[in-house]
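Handing you a structure now.
Omission of a single protein chain aside, the complex is shown with its protein chains in their original locations.
The block that comes next holds chain A.
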Amino acid sequence: MPVDSYELLNLAFQFLDSFAFIVLATVGLAIIFGMMGIINLAHGEFILVGAYATTLSFHAGLPLPLAMLAGVVATTVFGVILERTIIRWLYGRLLDSMVVTFGISLVVVQLVRIQWGNSLPQIGTPLGGISYGNYSYSAYRVLLAGVAIVVLAALYVLFTKTDFGVRARATMQDEETARSMGVDTDRMYLSTFAIGSALAGLTGALYAPATPMSPDLGASFLVEAFVAVVVGGPSVLLGTPLAGGLLGLVDAAFTNVGGQFIGTVALLLTAIVAIRLLPDGITGLLEDIREKRRETE
């Protein structure tokens, strides 16, 4: 039976890997789309900025953790500048925000290509591997799953337990009322967008040693991120881990059976079916169930 348990372990690692990827790709977008109503098609390019800043500062001689910090800072600054100059005009204009951020994404990808060419030397993946039987799995990728969970927990605390979180959520829910109660809504929009950008930067920084550095690396994050936000539904803090769990499981199971390509197609088809069956996502379904239970009680 050891072969079977190795297989199972394989599947578990694959799941952790997919889960981490989906959650980390999604969090930044979930904050910006789910809370602020901005469809950020340039989300992938925020990740790109984080990854490139990390890689470039690593090659400039910074140790990896500091290089990652540099990546996060660079992306936050990038996000704040964009919010002040462009994004602030787009609140409440859902489809316009989509078109404009697509324009931003075109510009950023092309500028990165012009400046650094079609690839950068990749940072080696740290931490080595975990070996079992004939297999081995990258320890760093397992660590990413841990980071994903920590990030989710931190966000949960930030948005539900702190004064800042309450003000931010109040602003997103009802700007007029929040403002009349003394909340500086303009600053809340800016800081929420900054948090979203910082998270995208973190994703870029964390995946810098694990993905090939090319100007179009953002695209590989974008689709999963959108799919997970939509499948997760309106309550993003809860929806992101649930969607990450569901889609991660589908991805891992089908990748294990039929390879990377089958995994991706299965994930996308699951997403289409999920949107069709649950127009309000998983958290919308949970909300419905809770309502019904309250009625019967």
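The definition used in the following text is that a contact is a pair of C-beta atoms (placed from the backbone, for glycine too) under 8 Å apart; a residue touches a chain by one contact, two chains touch by 3 or more; residues count from 1.
Here is the rule we go by: contacts and distances are computed from a predicted model.
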>> Looking at what's absent rather than what's present, what does UniProt name the missing chain, "NADH dehydrogenase subunit J", "Na+/H+ antiporter, subunit MnhF", "CRISPR system Cms protein Csm4" or "Amino acid/amide ABC transporter membrane protein 2 (HAAT family)"?
In response: "Amino acid/amide ABC transporter membrane protein 2 (HAAT family)"
> Out of A:V73, A:I86 or A:L238, which is the one that touches the chain we can't see?
Replying inline: A:I86
> Which residue among A:S105, A:S214 or A:T240 touches the omitted chain?
Replying inline: A:S105
> Among the options A:A12, A:L66, A:M181 or A:V265, which residue touches the chain absent from this view?
Replying inline: A:V265
>> Applying the definition given at the start, please give the residues of chain A touching the unseen chain.
In response: 39, 86, 89, 93-96, 98-100, 102-107, 109-111, 113-114, 219, 222-223, 226-227, 230, 261, 264-265, 268-269, 271-272, 275-277, 279
